[in-house]
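Right, chain A next:
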Amino acid sequence: MEDTANEVPLVEMRGICKSFPGVRASDEVDLRLERGEVLALLGENGAGKSTLMNILSGLYRQDSGDVFIRGEKVDIRSPRDAADLGIGMVHQNFMLIDTMTVAENVVLGMPSLPFVPDMAVVKRSILELGERYNMTVDPDAYIWQLSVGEQQRVEILKQLYRNAEILVLDEPTAVLTPQESHELNDVVKRMQAEGKSAVFITHKMDEVMAFADRVMVLRKGRVVAEKTTRDTDPKDLARVMVGREVLFHIEKGPFEPGAVVLELKDVCADDERGLPALRELSLSLRAGEILGIAGVAGNGQRELSEVITGLRPVKSGGISINCVDSTNKTPLQIIRSGVSHIPSDRMAVGAVGDMSVANNLAMKDYRAAPISKGIMLLPRRILEFARKMISAFNIATPSPETRVKFLSGGNIQKTILAREIESCGSLLIAVYPSRGLDIGATESVRNELVAQRDAGKAVLLVSEDIDEILSVADTVAVMYDGRAVGVMPTAGADPEEIGLLMAGIDPSEKETRL
Partner candidate 1 sequence: MTLAFEKRKTVSRTAIVVVPVVSFVASLVLTGALLMIFGANPLATYAAMFKGAFGSGRALTETLVKAIPLSLTGLGVALAFRLKFWNIGAEGQLTLAGVAATGVALFWSPWLPAPLLLPVMVLVGCAAGAAWAGVPALLKTRLNVDETLVTLMLNYVAILFSEFLYYGPWRDPKGFGFPGTRMFPKEAWFPRIAGRAHVGLYLALVAAAVLWFVLNRTRWGFELKVIGNSPKAARYQGISVERNILLAVLLSGAICGLAGVGEVAGISRRLQQGLSLGYGFTAIIVAWMAQLNPLAIPFVAVLMGGLLVGGDQVQMVMGLPSSIGLLMQGMILFPMLAGSLFTEYRIKRVGGQAVRESETGAV
Partner candidate 2 sequence: MKKTLSVFCVLIVALATFGCAKKAEPVAAPVAVEPYKVAFIYIGVPGDLGWTHEHDVGRLQIEAAFGDKVKTAYMENVPEGPDATRVIRQYAQDGYDMIIATSFGYMDPMVEVAAEFPKVKFIHCSGYKTSDNMSTYFGRIYQARYLAGIVAGKMTKTNIIGYPGAFPIPEVVRGINAFTLGARSVNPKVQVRVVWTNTWYDPVKEREAAVALLDAGADIITQHQDTVEPQKAAQERGMLSIGYDSDMRKFVGDTVLTSPVWNWGPYYVDTVRKGMDGTWKSEQYWEGLSADVVRLADFSPLVPQDVRDQVSVVKQKIVGGTWDVFTGPIKDNTGKLRVNEGAKMSDGELLSLDWLVEGVVGKVQ
């Protein structure tokens, strides 16, 4: 692509800013995409990759900044505007109608569609497109009959049918088997050969190397690096992606681990789609210890927290808490055995947005005195309890009766943290507890975790942020593909080595595996 340098870029985004309540999702981002180029957007969850592409495809509007397509300034107000400009996005969650055929889905929502479309013509062009890009799909098949990989092809065909020149793929390989990923790569290469361009969002280094010509690394809404793939390697990318930040000052007592609190032996579990998410995972965690689980999102961390808390069935293997078997116990039984859990999805799971701060705070302790008496609930006691917690954890809320969803992300997290810490017996599981929080809130969350550890509790901390793990945890384990691949003390651990483990690279081999 050397000769494109002085041409007008196909896409140019300048100074894009976009905020969501409590989060700066995109902060002065510049992006260029040349004709016939494949650009990878790399970054952790919440780095702002999807936001940026949602702006390009008309789903969001930027707060400030400009978008130029083929050198012309454009205002993309809706996905339809984007389609008119030749931009097509394939979302992580497919937007297909299960009960309709492939052909029907392909033409669905096309503005130029006649009232009674000639489906024979549509089917013929689908078959032609399929042949051209080597991704055949039966146009008469119903979506529900197709595998996830095939459904993705339908999504791509849909965009190609609309003559998309710029294809945006949001984590396309997350749902694919290695074979399907390989085929996808082939499709993208064929498109590229025709002069089409693609942006694909990922957080996997090996895919960047395989798919892309150029890579942009985002962190916390900002571009932190931009490289051509020829000039980089996975190791380098891993380092850039996780970054090195100013370490927070964490007051930590000496590491004096006690008895084993949590023990997992060869645990296997499936994800929602029935694919293996945990593969014979073994871990152990002692009282007074913080075990940090590092790893790129989607390698089984959420499932790990869910099997421990009884929210996800264990297929094989065993879990014990305080030497008592807790495999496949109900969530309530596990709560009663002294386990607290700060879930990764704070709005959908951790808190109930439409209920008050007070009710959210009481959501674990309501089962016993002083909040309840027999079957009765004592609202005044809930308020007393909430006031106490609000001041103890510095939760900024207009009143205990405010609905939780109107608090900032940090204060929602503090509410959850307050409740979980208050009710914690011996084990605290915190999944991405500081994700999306500002510096102040992040620091207070981290200090609380350490305080729990100092009080002799066992803490399991799942994080994507290596710095967080290195500064907070006593021990680190890296999760990759459902396994714990490296367990080491954080003291003296090499962040670079952890980064490589996260990328699925064995540091001792010092070689890329694809």
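Observations, loosely collected:
Simple rule for what comes next: a contact is a pair of C-beta atoms (placed from the backbone, for glycine too) under 8 Å apart; a residue touches a chain by one contact, two chains touch by 3 or more; residues count from 1.
Candidates were picked such that all candidates are chains of the complex that A comes from, given by their letters.
Source: prediction; values computed, not measured.
Note on this complex: chain A touches candidate 1; the remaining options among 1 or 2 do not touch it here.
Remark: chain A residues 20, 23, 25, 45-46, 48, 50-51, 54, 58-61, 75, 77-78, 309, 311, 330-336, 341, 343, 345-355, 359, 362-364, 366-367, 372, 375-377, 379, 402-403, 406, 409, 436 touch candidate 1 in the complex.
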